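All protein chains of the complex are present and in place, except for one that has been dropped.
Letters are used for the chains, namely A and B, taken in the order the chains are written, and counting of residues starts over at 1 for each.
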Amino acid sequence: MKKGIVLFVVLCLLVPTLLFSAGKKESDQITIAFCFQDLETEFWVAGHKAITESLRENGIRVIEKNANEDANRQLEQVKDVITQGVDGIIIIPQDGESAVTIAKTANAAGVPIGIFNRPPSDKSAKNLVVVANNEVIAEAAVEHMAQEAMKLGRKVYPAIMVGDLGDPNAVGRRQGFMNVMAKYPELWAAPPVEIPTKWDANVALANLQSAMQANPKIDFLFTSSDFLFPVIKSVLAPLNKWVKINNPNHVILGGLDGDVTAAQLLEEGYLDATGVQNLFYEADVMLEAMLAAIKAGDKTPDKWMDDPGFALTQANLATRAEEMWGWVLYKEKK
Amino acid sequence: MKQTLRPANLAKRILMSEYFVLYLTIVYLIVLTPIIPRLWHPMNIQNVLSNMWPLLVVAIGQTFVLILAGIDLSQTSVMAMSSVVGAVVMTSSADPVLFTKSPLWGTLLTDQGGLMASSPFALPVGIAVMLAVGLAIGFLNGFSVAIFRMPPFIVTLVSMMLFSAMAIFLTKSENIRHLPDSYLQISKTTFSVVSGSLVIAIVLAVIAHMVLTRTLFGKRLYAVGINTTASQISGVPTRKTIIAAYMVSGLCAAIAAILYSSRLEMGRPTLGSTLFIDIVGANIIGGISLAGGKGKVTWTIFGVFFFIILANSLNMLNLSFYIIDMVKGSVILVAALLDVARNRIRKAQM
Partner (left out) sequence: MAEVVFAYKNITKRFFGVHALNNVSFELERGKILGLVGENGAGKSTLMNILGGVLQPDEGEMFLSGEPYVPESPLDATCAGIEFIHQELNLFTNLSVAENISISSFPCIRRTPFIHRRAMQDSSRKLLQSLNLDISPNILVENLSPGERQLVEIAKALSTNADILLFDEPTTSLTANETENLFAIMRRLRDEGKSIIYISHILSDVQELVDDIVVLRDGQVMGGGPIADFPIHRMINLMVGREIDNVFPDRIPSIKDRVILSCEHVSETGMVRDINLSVREGEIVGMFGLMGSGRTEFARMLFGIDPYKEGSIVVDGEPLPKHNPQESIKRGLAFITENRREEGLLMDYPILENIGLVSLPDYSAAVTRLVDSKRLFKRADEVASSLRLKCNDLKNQKVKSLSGGNQQKVVIGKWLLKDPSLLIMDEPTRGIDVGAKYEVYLIMERLASEGTGILFISSEIEELMAMCDRIVVWSQGEVMREFRREDFSQERIMRIAFRQDIDYDMEEKVVVNGNE
């Protein structure tokens, strides 16, 4: 009986192996895997849409994998798609460190890999990277906020909602904010309050509430991501601080991403400035580089591409609003 | 008593067999073969195996606690904690920009790396520290359950929260890279499927099997799991047994942390945070009862094997990511239902 079982198992394992180990490729259509970490904010949903749509428009077969914010799972998924014989992989990594490990895996398998919007933490792996220059964009937005603050003719109390510092984007944005802090030392009544958010709305809500309680005078607030505006509103509104720009209670407000909420707040006059990443541009650039590498047979393309971005403020709203992806979506919705 | 092989009888015998889950996996593989030709590609086999070893290790640890009619929710936090602590010991450099805010900065962690940075003993010391972390957290869990008679669910829930938060606190949520090459080598494959992970997992499984079936501790573990009072009266040191089981669970989680973090090439404060469902799911599919007193290492192996094959095949089928977790959940549910059905049949046969 036991021998029978063993024999049966061995047969079951062997026969299909022999039959299919040749593993032939089905068609000439290019297949690209898109592995993203999650779709937790509007920004990533828009990014996901931008990439999948431009891939499909180009007649490319897309395989999508969601890692649910687990780097380990993302690594397994990337290995799976490599096995499926995809021609290229685009990932939105969970953080800069895991991006390196995953890119090295793809390098070893000889599959071109592109990393979207979150740069790897070092350059030891070969990959296509397209990333917004977070530091410059954040600095531009905060600069506008500082100019507004100067008009008040008094010192202000600054605060920043910091992202997950495992994410290089969050580090860059914080640095941009700090650059402006250093530039106008006489403008600040106190050193900036740093409010951790871990890129999580609930964490952000709790920490912002306690920060506002400890420092009720805060009147200059920069959030490292636009998706936190609803959180900010729910904290400031009960304090009578969620008011339009010319109201004396107004907290000078800035963000980064350029999403639909930011667009609406800019139009309604609650928001002073937001840094904009040009998502559509980033998707196009990534795709172009990827297709070029596939056509050229380059298995380990290595190129770093910058999205310069810009800050959309109340000052340049009239002229540059159309360049912001969130504005376009906002107008479409309307 | 010879039973005829009528189809109904055969079906019942297969359902009641210890190897039921294995048969199921094989049937599943046969059905999938024409649909996913790449299933048998050597590289996919390599993927399946490399995904399987660490999960198997941590699931075996959970089996020990499940046999006791307990549960260990804190395994994921053991993994996070020991991967972070081990990495802090072994890393050869740390970026000041990221780590200056860490409470370890300047003492245990500098830009020159950790305590054992670049020392030839980095690997053994690092691994020893990781295992010690697992044993220590396991001891805390076991002690609270055995001595204070607190419910395992609460105890391990609290230590899950506590230690995963501590792992994040120690590193300020940063990942620690630059681990020694010898450490990364553990999960690298040679000869197509052979890897350090494979050796570790198989050796651990064999030892665990021996411990459960052949040793004093194993026999006592089952006895305590099925009837604590009777065991106590029969002179079984129930408290020690309970503490030991939770320590085994912690130890296995720490070993799994070695395999996972070596594969990811970093110590991660969020390592394994989403893994709990997989661990318990694999055990349940294998037929290990949450009510205690029942379970074998072979069942855990079958359960893990099925679970990994399932996840792999769902990936290969390119199902929508919305569907994958729904399918996984349904499979666990079906496994639990099958267990109920098997118990009913067994009772009816008595």
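Here is the rule we use: a residue touches a chain if its C-beta (ideal position, glycine included) is under 8 Å from a C-beta of that chain, and two chains touch if they have at least 3 such contacts.
Only a predicted model underlies this, so the values are computations on that prediction, with no experimental measurement involved.
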Message = So there's a chain missing from this view; which of the remaining chains does it actually touch?
response = B
Task = Among B:R13, B:K101, B:R214 or B:R344, choose the residue that contacts the chain missing from this document, as touch is defined above.
result = B:R214
Among B:V155, B:V236, B:A253 or B:L314, residue touching the chain not depicted = B:V236
Note = Across the whole complex, the chain not displayed is touched by chain B residues 1, 210, 214-217, 219-220, 222-223, 226-227, 229-237, 293, 349-350
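In the analysis below, only the chains that are shown with their structure count from here on.
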Note = Touching chain B in the complex, chain A uses residues 5, 8-9, 12, 16-17, 19-21, 23-24, 63-66, 68-73, 75-77, 79-85, 95, 97-98, 100-101, 104, 109, 121-122, 164-166, 171, 198
Ask   = Once bound in the complex, which stretches of chain B touch chain A?
value = 19, 22, 26, 29-30, 33, 37-44, 47, 50-51, 97-98, 172-175, 177, 260, 263-266, 268, 270-275, 311-312, 315-316, 318, 320-321, 325
